[in-house]
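Handing you this structure, nothing more for now.
With one protein chain held back, the other chains of the complex are shown just where they sit.
Now for chain A:
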Amino acid sequence: MRRRRQELLLGALGVLLAFGVCEAVGRAGLVSRSYLPPASEVLARAVELAGDPVFLDGVGATVRAWAIGLGLACAIAVPLGLLLGSVPVVDEAVRAIVEFLRPLPSVALIPLVSLLLGSGTETKVALITYASVWPILFNTVYGLGETDSLAKDTLRAFGFGRLSVLLRVELPATAPFIAAGVRISAAIALILAVATEILAGFGEGLGIFIAQSGLSTDGTRDVLAGVVWAGALGLVINSALVWGERRLFPWTPEHRGTR
């Protein structure tokens, strides 16, 4: 317990130190203040933005695209992963295709999808979905492979069919792996949401706020305030998912979170 408190204290000290260094660098005038404003100014601006309805609408638009994309990715990847994981022939057959699609950096698809769908929400959602499918899909397949075969055999020996083995043993055993996949995808989805918005440059969203501030003179303070928001958003999402995993699957070592 004391150790934990000491760690928290040290962490808080670390945050203060980092803040102090940024503040000092900003004030020292090593670089022009319009390039790198002091941390306190950035933070004040970030707080100020919390009361700006236009900005909040933008953040809402980003979060909405993120949530729809991630939801679609789950709806596609989990059933597909269960299919691939439980029918080896299908897995074998599509593996080569998947191995070629997966390493394609998804931001490279932004120009093509923008040509196809314009630069609205559909584009964002499509790209987020595409990028988020892979981690969930792979974790589902991997988790199925790790299922206790004794439990499966027992159920089969009692005459349960394939579907009920899947629902009673395999799906519950795979759930923690799927959750870990969703957590990885959540971070990727946020990257795609912000990246697409920055490149689109108009409409509404957190990325658009950042991109537009970057173009205006003395806009760095706003850009950095937007970055603070983006980081906080990522942190909140990740913490919520880790917390959910801990509550739902307390027995897995997975939830100690490596990514």
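One rule holds in what follows: a residue touches a chain if its C-beta (ideal position, glycine included) is under 8 Å from a C-beta of that chain, and two chains touch if they have at least 3 such contacts; residues count from 1.
The definition used in the following text is that contacts and distances are computed from a predicted model.
The complex appears with one chain absent; UniProt names that chain "ABC transporter permease subunit" among the candidates "ATP synthase subunit c", "Gluconate kinase (FGGY family)", "Cytochrome c-type biogenesis protein" or "ABC transporter permease subunit". Among the residues A:G71, A:G203 or A:G219, only A:G219 touches the chain that is left out of the figure. Considering the whole complex, the residue from A:A75, A:A93 or A:L167 that touches the absent chain is A:A93. The residue touching the chain not shown here, chosen from A:Y35, A:F202 or A:W243, is A:Y35.
In the full complex, the hidden chain is touched by chain A at residues 6-7, 10-15, 17-18, 31, 35-36, 89, 92-97, 99-112, 114-116, 187, 190-191, 193-195, 198-199, 206-207, 210-211, 213-214, 219-220, 223-224, 226-227, 230-235, 238, 258-259.
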